[in-house]
Structures are given as C-alpha cells and as structure tokens.
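The other protein chains are all here in position, but one chain of the complex has been omitted.
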C-alpha cells in the first residue's frame, strides 16, 4: 500500500528527503549474474546532475553513488541492490521563511494537508532530488535490458517554450546530437532557439515547459500484461509519476484523436520470418503488449513552478494571504534534466515486464 | 505479478473472454457497511451497453449483472464482491476466417506473439467486453466515494473526428446535457456535428477517434501517495489501461508545455478556513496529491481499429501477406461508450486512494 | 491490502459466503499452454466433498465446478481462470437462533467485532466451504507443477484424537492407502483406531483434532525467495490460513528443538552429478530455498468447534450470558477433509515459487 515502490518483478523503492542525510534506492528482483559496475550507474547519475550550464540550478550535487549490497565480484547476486548518495552542499536557510507559505505549483500545500506537517527544507521528499534513486535504479534496468534483449533507451527534448524540434528526426540524429547541447534537443537549430527562449523566461523571472520524448529500441514482442498492467498503462504511470509531468502519450498519442481508422492502423507485412508493421502509429504497443516495433512515448513537462516573479500565496500558520517571490537557484526549464529520469522510468517498466513475460507461457522460449 | 488486478486497498480483478461463458469481476477491500443495490450497478452497466443508436455496435448485450457474494441485507460485508454477466447473443462465426489473420490496430498479433495462441472469438480477453467488470466495480467505487466524501464523477466527450466541444462548459451543462445525446457531448451544437462526422466515417467504411474528459468533484485534499503511486500517476495508468486510449493528460496537460511558470501556477487564497486555488491548471493534483480542487483528466481515444476498408495483413499460419476487410457490426467511434468506462476507472483510483489516505497520519482525522 | 488473494506470480483470489449464491475463485498468472480439463478440477473437489461416511457432515454438496474463463480448446490462455460452484442444498434456518450468539471456537465473534455485522448463515465467509475455491485453484497448481517439474503432492492424516500412525510410512504406502479409508490414514491399523476415536467423541457430543502431513516430491532445488518470502515461510502462511490449523512445522519441526546440531544437520553426498542429502530433517528446505529433497510439512488441526455439548456463550445484542448447544450436521473431526485443502495450498505455494524462480538468474536454465 505505501507508494514508494514501483514494479512487480523488478521492484524499485526510493527513499530520502532533499535536505536529509541522503537519498537512495533499493532494487529488488534483479536476476543474479548481471555484470554491472559502479561506473554504469555513476554515468547515468552524472547525466541528471546540475552542471555548469546556465539553464540548470547551481547546487553542486556531487552525487557519487555508493553501492551497499547486492553486487559481488562485479555481478548481481540476486539479492537487493542498495545504493545511496549523500546529501551535501545543502543550505536550508532559504526555505526557513517559506516554512508555512506554500509555493504555488509545488507540493508544499498538499503534503501539509495530507500529513499534517512536512520537511520544508528543499522540498523534502517532493524534491527533484528524489529522482537520484530512480536514475540509479534505471541504470541497472538498462543493463538488464541490454543483457536480455539488446534493448536501447533514448531520450531527447522535442519542444521547449513553444519551440519544436524538426519532425522525423532519425534515431541516428538523436543518438548523435541529443547529449551534445544544453537542452538535449537532437535538432541543433531548434536547440539554439530553445536556449534563447529559456534565457528570455529567466530574464523575466519566469520559466518555460516543454515536451520530452523517450524511445526504446529492440524491445521484444510480448511484453505487457493484460488487462490493467498493460505496457502502455505502466509506462503512463511511470512517466506521470515524475514531478512536473502533466501528460503522457504513446505513438500517435493525442494526434490519434483526429485520425481516421484507416490512417491510424499499422498494416502488417512479412519480413523474413517476422511479422512487422509498415508504420508505427501505435508506438510499439497494441492491446497493452509490445509489438516488436520501437516504443515511443512523449511527456508534457510543465514550466518550473519556482519563479522569482511575485505570486499570491497564504501563510497557513497565520491563515492570511501573502505575496511570495522565490529566490535562489532554480532551473528555468527542467526538460533537459528530465530526460535521464524519463529514460530511467521507461527502462524500469521494460525491465519489469521483460521479467514478467518469462512466465507468459508454460514453456519459456526466449 | 499477473496483470488482471488494479488497486491496492480497493482491489479490482476482472476476468472473462468476450465469447467465453461470462465476464466478471471480484472487488476486494470494500469496507463493510456500504449500502448498495443491484440497481446501482445495473444503471452503470446500462450506460456502457450498446444501444439502439446508430453509432454503437448492434450486439444485443443484455448485461444483467448477477451479484454472487459480498453483499448481505443491502450492505457490503467487507468480503469480496463477486459479480458476473453471462455472455449471450454470441456469434463467433465471423471470427473464424480471421483466426490466423491479425486485424491491424488490434491485439490479435500481440496476444499470439505473447502466449503462443489465443481465443480469437470476438477479441477474446482483449475485447471491449472486458470493461463490463470495470464498470460494475466502478459503480461500487462511486457509491463508496459518495458515502465517504460526497464525491461525484462526471464524464463527457469533448472532441470527435476533429470536432471540438465549446471551451469552458460548466459542470451544470455537463450534468444536464452529456447523457442526453448519442455522442455524450455536453455542447449540443458540437454534438450534432460530431454525429455527422461519425456518419461520414461510417459511410466510407472508416472510423474516427476523439477526446473524453472525466472530472471528479468533492475530492478531499490529501489523496495520493508519493512518490510512485501519485494520484495522477495512478489515474494515468487506470485510463491508459482502457483499450484504444493513446494519451492521458491532467489539468492543463499538454498545454502546460507551452505556458510560462507564471501562467501555469495556481495562486492560493483563503476561503473561510480553507486554502483554495484561484485557478485549477493543475487539475486538482500537486506533487501527486489532491488539492481539494476538482480532478480533471482527458484521454485521447484512437479511431476504432475494426473498419470495413481493405487493409494489409498477414496469415500467420501460412506466413503470407493477405488483404483484410472486417465485416460485421462495429462502433465507428467508441468515445461515447468509453465515457462510463473512464468514469469507472477514475472512481476506482479515487476509492483506492481514499482508503489508503486513512493511514497517512497516526491520528486519523476524517 | 485486501486479504482474499494469495500468491505473487500464481495468484489465487477466492470469494463467496457459505449460504450466498455461490463460492468461487479466480486464478491469475497461470502460464498459457497448460493442458487441463474440467475433470482435473472436479476430481479434487470431489475429494473435499462431504461424502457418505459417518465422519463428515451430511450436507449434499454437489460442488460441480463451472469454468467460466481462461481455458480454451483444453489449454490455458494465460488469462484469468474463473471458476465457481453454486450453493445449493442450503438451509439457513438452524443459524437464525444463533444470529447474535457467537459459537465458541468460531469466527462469529471476531467478524462481528471487525466488521460490525456479518452473514451469520452457515458461517458466512468463515465457512469451510470457502475452501472449494482453494481446492479448485490447487488442482490447476498441481497440473502446472506436474507439467513443469513432474512434481507430485501427497497428503495424509498422521494423528487423530491422540492415535498416531506408524512412523516411517513409505511414499508407496501413502499413495496406496491414504485415499482408501474414511480418515485418510496410510497406516490401516491406526486408521481403524482413529475411526473408533472419532465415534466415541461423536457419541459424547464432542469432537477431536489431529495432525495432517503433506509432502511434495520432485520439487526442483532453488524454489523460495530470501528473505521474507522463504519457501517455508510461504508454506507456513498457506497452511496456517486454513481454518482450524493451529500449528505448522517443516521437516523435523518441533522435534528439532530437542536435537543436537550434529543430529539435525543433513550431511551431503554426491549422487551422479547431483549434490544430495543423506537425511532430510530439513524437510527439503534450507535458508528458505528448496534443496531438491522432498518437502515435508505437518499441521496441527484443532477439534471441530461445533459440538452439541453445552457451552457458555453470550447474546451480543442483549449483552447477556447464555448457554449454547449446537445442533445439526457437523464433522466430529475435520482432518480427513483438510487433506485435499492442505495439498491444494502446498501446490499453490509451489506453483507460485516455481514461476518466481524462473527469474532468479539472468540466463534461465530450466
């Protein structure tokens, strides 16, 4: 019943408050014998780390992962993998004045209403820092998927502040370009405009949102459980569980609402010994089960709620209305940093279903 | 690990194939003492039933629910509530020729790839008929929510085949109009155009998609569990698990990607002894926890995949490419019939979280 | 959170009250492709059915199972298998006078205290009739285990009313004799004495308890999950969840408390290419994981609480003390009828862990 775990067979539990001692994760259910190094995990954590770029917050998160259990002689033991990152460079002072003043667009108000009190320092449990655990777990999921099916996960930004990347970017372009610019956009022209758009918002004490796409290649057909734990249903949950995400779509997504059946349906053909689809408007999933075509998902990311512009709030201790202007270092656009988190969540869902699918038939094929 | 159950505290398990003996559901975890009648459930089932309208399939589903357990002397016992609806008026003959020919856009191919074989009659488990169980369980969830918090769930169609309902429909309009027309659109002008649009698609052997909105009123603040079982994450899963849904959004949804932080954030004010929000772009959820404002979600529904237009498929027994034209009675647009299903899924998520929230604090308030 | 389901990968959910419309079960997670017939299930149900014997209650339970879903053309589909048995020959009148008078040793009092009210007819949900669903699900589990590993489950009575079966009964004797006498004891001499002991108890308006042993042969090594879902832990839960069971032991069980380490430890030797154990005091489980030796468990079954002797109770409506003498047909000893139920529960645990074990390693061996 508690909500801090995700996955049935590959089960991830995160813990930690932003300004507490540490944040961490326990991954239970990873099969024994998977080769994995600390570097595999650190690499992914470094991708979500706030860097020197002007678009991300300046907190110096070292984020060096410590692996505490579950890996022995370079391979997983089949036992829980516990990992943590210590919270350092923490300055809780800016949060003191806002102790009883919920920030609009943040979870401050809802945590207080739910639990009666909250750790107000740095957003507490509702901080983006919680995603450290997700990304570390996602690194293991990626290794597992690669070992099982040679699956590859790619994420990139396709829209920021109304600026859209070119349609029809190839997988090669995404692989080549997405990690090479500050906004993680594979269309380098659009990337420059997005950066400009972020700068403008920042200058006016405001923030912008955008759209992130995550893709999985080499996903075998047959992943996903009817009828509630459909692959797309679990992906939707996984991605919507990331803070700031307000929408999820698979394949043609909301566009499909405006298409005819004859435009939407992906027709079949035979390719060697395999049934393939001519198009992939389904985004790699039919009836909640993977088709073997690439999995394609997009998420709507709202603009960062922490803005320096004046906003109306209330002091919930004194129950009076107050004005609030949020100081300090905040990403004016979180889309680029959400990319590795969204990849991690997609990887976790696919790893979970890759294991679950081993029990679909009496006689395992694989 | 199996995928046919949903919910942690209020747990729904559906079973049944479209042309098997029956379809049904077991609801476990409903507290004892809830007053409920067969009519409460039948009323909801009748709403999803194909009717005399020209837009829905002509199968005469009687769909009379039988309550087999869990209710005694008009009240729930606290034990599992088992309900079923027999499958009658079943004609499996039209499916015989397509036994080994997967229909584009359907789960035929993926079930075969996953399980090695499938019940090809009427779509088997992947049929829309599976939602009978969801709607019956949703009827109980609605009663539970009404008894606990006076919560009300409303669903309506906001777009079909590119025709959009007017923006800013009031709750009163939705309550008054949505159930009064064949497309369940609360904007009666748009409704007529939608009907026209469906007729056109049908005439050309094609189908159309659309967008459905579901709203929950009187949802108390504090529902939703950080960090994975966020209220919006569970809603996203619940709604995406409905066949034909390709996208889910909450509040401003994909629009939020194009907004500034200052436009997106909902500012606070004091109303009596309560903290309220001036706007509701968040759709009633912040940090995964309900704010007390209405919950607002929209889903993208793809056009019905069963179309009479010729499509390319393959015979997977003989492994050769074939042409397919699907005969028989099929809704040219399933949006209207998805309304009660989406309401049911939202109700199930909220009922689940209403129970889970009772354990948020040491000293229950309620 | 609700308690009517058991198992993680092979998941069983039972429903139904003793004098309601029906009792039933949904089995979710059985892999596709398992051959199974209605007879496989009916045979097990017939074993738990009250028969003509003088030692079991006289209710004519026809208990004909109806399979409603999940099996197609003689094989499992991978979808939920829903089964039910209608409640017929139900006479609720004898329960009317005891509506507000809890029977000592029964769940009447605790259901009332928990739920506020209860279905008093025939014990409601707490009736032994609930085990119909367990036995039906167990029949599928047995088939699955046989198909996967050639596993065989055997149950027999080893003690009733203080009369013990001979020590050291061979598997062959159990197979041959246990089902051939009314008390299901494989030692035919002891069986006669047990029958005599039951007759005496019955004559004096009393009842007797006993001990049932269940054994699983051909269980592969490696089943069971550290550290909480140990194989023996799940078996203990499964068996203790059967009404009237007050104790569970594995292998040497409570005897191990009086043994030396050198007497208890099972030494290893090499048999062909396998590591085997010279003795099996561990009962086939070490560290919560199966060793490959037979699984051996015993349960303590209390005497039937329904006795005609006068007992002190209270009328909880009028809150006054009353005397109670329970009329009607009740087994003076339920051990024989618990045998198929205990077998079913052991089978369900093993089937669940057989599936879970498929994910123990990166590269499935099997």
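Residue numbering begins at 1 within each chain, and the chains themselves are lettered A, B and C in the order written.
The rule we apply is simple: a contact is a pair of C-beta atoms (placed from the backbone, for glycine too) under 8 Å apart; a residue touches a chain by one contact, two chains touch by 3 or more.
In this text, all values refer to a predicted model and were calculated from it rather than measured experimentally.
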Output for the hidden chain's shown neighbours is A, B, C
Of the listed residues C:80, C:155 or C:209, which contacts the missing chain in the full complex?
-> C:209
Quick one: which of A:33, A:50, A:162 or A:205 touches the chain that's been left out?
-> A:33
Spell out the interface residues on subunit C facing the chain that's missing from view.
-> 1-6, 8-9, 12, 14, 102, 104-107, 109-111, 113-116, 125-126, 130, 159, 161-162, 201, 206-211, 221-222, 224-230, 232-241, 243, 246-270, 273, 275, 278, 282-283, 285-292, 300-307, 309, 311-314, 316, 319-321, 356-357, 359-361
Chain not shown, touching residues in subunit A | 1-5, 8-9, 11, 13-17, 20-24, 26, 28-29, 32-33, 66-70, 72-73, 75, 77-82, 84, 114-119, 124-125, 355-356
Positions on subunit B where the hidden chain makes contact = 1, 8-9, 29, 31-34, 76, 78-79, 144, 147-148, 226, 355, 358-364, 366
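Keep this in mind: only the chains that are shown with their structure count from here on.
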Mind naming the chain pair that shares the most C-beta pairs in contact?
-> A-B
In whole angstrom, how far does the Cα centroid of subunit A sit from the Cα centroid of subunit B?
-> 26
Subunit B to subunit C, mean C-alpha position gap in Å, rounds to 39
Two or more partner chains touched - positions in subunit B | 1-5, 8-9, 14, 114-116, 125, 356
